[in-house]
Structure formats: C-alpha cells, structure tokens
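Pasting a structure below so you can have a look.
Note that this complex is displayed minus one protein chain, with the remaining chains in position.
First chain written, first letter: the chains are A, B and C, and each begins at residue 1.
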Amino acid sequence: MRTLISAFMMFVAVGWAQPPGDKPPTILIAYYSSQGHTRAMAEAVARGASAVPGAGVRIKLVADVAEKDLLDADAIIVGSPVYNANVAPQVQEFINRWPFRGAPMRDKIGGAFVTGGGISTGEELVQLSILHSMLVFGMIVVGGPEWTSAFGASAVVEEGPFKHSGGATVDSLFLSKGEALGKRVASLATRLKGDRR
Amino acid sequence: MRTLISAFMMFVAVGWAQPPGDKPPTILIAYYSSQGHTRAMAEAVARGASAVPGAGVRIKLVADVAEKDLLDADAIIVGSPVYNANVAPQVQEFINRWPFRGAPMRDKIGGAFVTGGGISTGEELVQLSILHSMLVFGMIVVGGPEWTSAFGASAVVEEGPFKHSGGATVDSLFLSKGEALGKRVASLATRLKGDRR
Amino acid sequence: MRTLISAFMMFVAVGWAQPPGDKPPTILIAYYSSQGHTRAMAEAVARGASAVPGAGVRIKLVADVAEKDLLDADAIIVGSPVYNANVAPQVQEFINRWPFRGAPMRDKIGGAFVTGGGISTGEELVQLSILHSMLVFGMIVVGGPEWTSAFGASAVVEEGPFKHSGGATVDSLFLSKGEALGKRVASLATRLKGDRR
Partner (left out) sequence: MRTLISAFMMFVAVGWAQPPGDKPPTILIAYYSSQGHTRAMAEAVARGASAVPGAGVRIKLVADVAEKDLLDADAIIVGSPVYNANVAPQVQEFINRWPFRGAPMRDKIGGAFVTGGGISTGEELVQLSILHSMLVFGMIVVGGPEWTSAFGASAVVEEGPFKHSGGATVDSLFLSKGEALGKRVASLATRLKGDRR
C-alpha cells in the first residue's frame, strides 16, 4: 500500500515540475548582420536565453534557417539592421518564406532586436515591423522585461556617444538589453511549454 | 487507507486539470464608446471570451475600471474608437493611470479592438498604439487568431459598404473578428494561468 | 519706349505665370504588382496626376526605374502589395537603391498606395512604411486630399464585399482614392516647382 501511495506521490511531484512527455523549449535566434553589430546583439540575446535552465538555444543566420528550425522552435527572436526605416531585405525574405497555410507559427513566441545608425532613425520602427509581421502569423509577441526595452532590444552604433572608432563594437547598454530580451523570451517559452499538455 | 488513496487520486485529478490554489483566469474587456459602435464590438469580444470554459469575463467602460480590476486581470483587451489616427482621449487617460512602479502589469496578456470611420484611416494604427503601450508595461500581446485580424479586431462603420443608415450597427464581418479575438485571448490566458504554479 | 514697356509687361505677365527657365513638374509613379491589383491602382494614380495641367506623368515598374528617373522626378508615388504587413521585397529593394549621399532626394514630394488582402491587415502599415522611408531620404510626404485617404491610397481586394470572383478587379471606391492621390501630388508638385526660382 505504501508503495502505491509513494508511486502516486512521485507521479504528482514529477508531474508538477514537468508534465510527462514534455520537452524543454527551443529558442531560435535568427539574424542578419552585414557589419557585425547585429551579430554582437544576437550573441547577447543568446547569452540571455541560455541563462534560463532547460532552454535549448539555437542561433542562426536567417539564410541558414530551415523550415524545420522554425517549426521546432517554441520562440523566435529575429534580429535585423535598420535599412531606410525598414528591416534588411534578407530579413524580409526570411519572414516571407515562413510557413503560412494552416498557421503552424501560431502561438509561438516572438521577439525582435535591431541595430541602427542614429538615435530615433528607425530602431523602433524595425523592431515593431518584425513584431507586426509575427502578429500576421498569429504569434504571441513580447518586448524586453523593462520599459527601456519595451519593443525588444535596439542598439545605436553610429551617432553621438555611441559612435565607435572601428570594428563592430556595440555599447554595453544595448548588449544588456539584448541579454534581458533573450532571458525574458526563454523564460516565457518555458512557462508556456510546460502548459502544453 | 482507501480514503487516503482516494483523497490522493482526487487531488491528482483535480490538480491535473487545475493546480491547487489556482483560480480561473480573469479577462477584463475595457472600452470607451461614444456612439455605440465600440460597445457593440466590446460585447462581441466578451461573447468570444465567455465561450472559453472557466474564463471569468468582465466588461467595463474605461472610466469604471479600478486599479484592482487591472491587477486581478490575467488578460486585458482594450477597445477604442479612432480619433485622428489615435486612441480616444478617454482610453489614453485610462492607460496612463495603469500601475507602473514594480511592473505589476508585466506578463499579463493584452489585445486591442477599435472602430473607425473609413477604411485604412487609422484602425491599424490605433490597434497597434494600444499594443505598443501595453509593451511599455511589459505585457504579452496578441492579435486575433487569423491573418484577417492580425492586430486584434477592427470595424469600419462609415465608409462604402459599411455605411449604415442609422444607429450603432456594426457589420457582422467585424463582430466575428471581435468574437474570435475574445476567444483567443481567453484561451491563451487559460493556458498561461494553468502554468502559474 | 512703349515697346520696351510692353516687353517688360509681357515679361512680368509670363514670369508671373511661370518663371523663365521653369519646366513643368515630373511625377514618377513606381510600383510592383504580382497579380495586377497594384497595377490597376497605379493606373488610377496616373489618371489623377495626368488631370493636372502641365504635369508630366511617368508610370514604371520599380525594376525599370533608373536613377535618372528618380533624380528627374519632382514627386514620386510608390505602390506596393502588402506582404506580411510590409512592402513587397521588390519595392524594398527599389527604395534601398535610391541615391542617398548628398541627399539628392531631399524636398521631392512623396506619396504611397497599396493593395492588401484583408481589411486592416497591413494597408496602413505599408503606406506608412513607404512614407517613413521617404522621410529618411528627406522627402516631403503627403496622403490623399480627404481623411478617407489620409495616408495615401489603399485597396482591399480579398475580403468581405471586396472579394471578387476573378481577375485583378479593384473596387471603384479604392480606384477613386488612387486618382485623388495622383491629382493631389501632381498639384502640389506644380505649386512647389513653380516656386523653384
């Protein structure tokens, strides 16, 4: 009798933490980078996501993302430089080949990060453009955890105090926002995944 | 002994459907309406949300929403008429008095619905303006379940085939989008609520 | 003496209507169309622009627009279908190859028109995305003359009363908005051109 009760208790305890058959969530970070700034942000987002126990993090250039990568992902965080107040063409092409029929992207979590030259020169528009496209696919969208990263994570790399002498250096202020975004999306994906029973 | 086992089984069965101490999710539909069109949409959203078993649905004018209503809600769906490509002042005032310090709105689910006079005269902008403000508060935002209601639910009430001879009639095409939005948000809130253990 | 005075008067009279050396304004309508709807709208915009006396109207597919066409134009009206709440890739590629250095596009007048499948599914966003990119180039942007075409001209071609059984039929409601946009932009270009002395 005690054995039976113990089995029940174990079942309950395990089930509580993670339902039977559950797999850890997969976070796909897909980006395009021409000069390296967006790559630096992508790596910061990945660091943040990886800090969430159990999250499986994949980081890929948009050109390398296969349809299976998209379908396997519980959350997708897309990164783009700002081109004339819009996403990079490579990112647009990427989004345009997401599977649409039957809405297989629905209920996946979405987030965005961008790098732009100047302050208020399209960073908000491009983060939001990515989120708006995700809404067309039925995704659930989020920004970063704080009001300072409301629409995701953005970095300014060529104006005023953020202008660096060379290389693809991104100010730590922005890298922190990238980390926070990755962590938040991975946490949320873990919560939602746990509920898919 | 049987009693103990039965108690355990009941505990497990109940717990599985709903963890102990869990309460069903509360969906708050908060709107402003001057002519009745937005009220009609709000009622459609409420019908959709109420169709989800276990969802507690509250529908209130923005002026009547207390801070406790906001804090109690698991999801908030905000409705506004379009005023010069922006939300109604009453809706803006409502959002501006949401609690901010300590981020108590974070992780609540958000959705939006609007009514506008003409086609493409601000319906998208106002749905998105509401969602963008929600992102500032750290909310998780969604549109309707289909691409035709990507950003929430909108209704056109004064132009072309949608111009009605009188009263606050809203075309059934748009009321359906409202219902679908309510249903989707309530379903998602139920899923997320079940996971808050 | 009388001859001299007469010459002066004539000079003044002619100069008043049109300063010496002035050329009529050129309106470039540049679009991409996959199914023919955006082409139908482009032709409506061209009809409207051509109704303004003295306006030189050119209508071209974006792929056929040379840099000289852009530099020669006093106003540019860009048309795109809606793809996942963004411009068509062909339109984005077009905008990304506009001359930037030295700001040769500055002070040109800009307008936008779009065609989308459903109501409030990206028509506003895409009109505005085009206008926002134009602002990055320093252009002066306008919508149509009435509030019902505030952001340019949009057409819905696949939903509700606007769903047609076949072909690239665009409802006359939307074609009228296209004509009104063309007329407004050409009128404004004529006024501004007259002043470039």
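By our rule, a residue touches a chain if its C-beta (ideal position, glycine included) is under 8 Å from a C-beta of that chain, and two chains touch if they have at least 3 such contacts.
Because the structure is predicted, anything quoted here is derived from the model rather than measured.
Asker: Which residue, A:53, A:102 or A:161, contacts the hidden chain when the whole complex is considered?
Answerer: Final answer for the missing-chain contact: A:161.
Asker: Decide which residue listed in B:95, B:112 or B:140 touches the omitted chain of the complex.
Answerer: Spelled out, the listed residue whose C-beta touches the missing chain is B:95.
Asker: Please identify which residue in B:38, B:115 or B:129 touches the non-displayed chain.
Answerer: B:129
Asker: Could you tell me which of C:119, C:142, C:156 or C:175 touches the chain that is not displayed?
Answerer: Of the listed residues, the one touching the omitted chain is C:142.
Asker: Quickly run down the residues of subunit C that touch the omitted chain.
Answerer: These residues of subunit C touch the chain that is not shown: 1, 4-5, 8-9, 11-12, 15-16, 100, 103, 106-107, 128, 132, 135-138, 140-143, 145-147, 150-151, 188, 191-192, 194-197.
Asker: Since one chain has been left out of the picture, which residues of subunit B touch it in the full complex?
Answerer: 83-87, 89, 92-93, 95-96, 98, 121-122, 125, 129, 132-133, 135-137
Asker: List every residue of subunit A that touches the chain not included in the displayed model.
Answerer: 85, 117-125, 127-128, 147-151, 154, 156, 159-161, 171, 173
Methods note: only the chains that are shown with their structure count from here on.
Asker: Using mean Cα positions as chain centres, tell me which chain lies farthest from subunit A.
Answerer: C
Asker: I'd like to verify one number: the distance from the centre of subunit A to the centre of subunit B, where each centre is the average of its C-alpha atoms, in whole angstrom.
Answerer: Those two chain centres are 24 Å apart.
Asker: At what distance in angstrom does the C-alpha mean of subunit C lie from that of subunit B?
Answerer: 39
Asker: Tell me, which residues of subunit B touch at least two other chains?
Answerer: Those would be 128, 147, 150-151.
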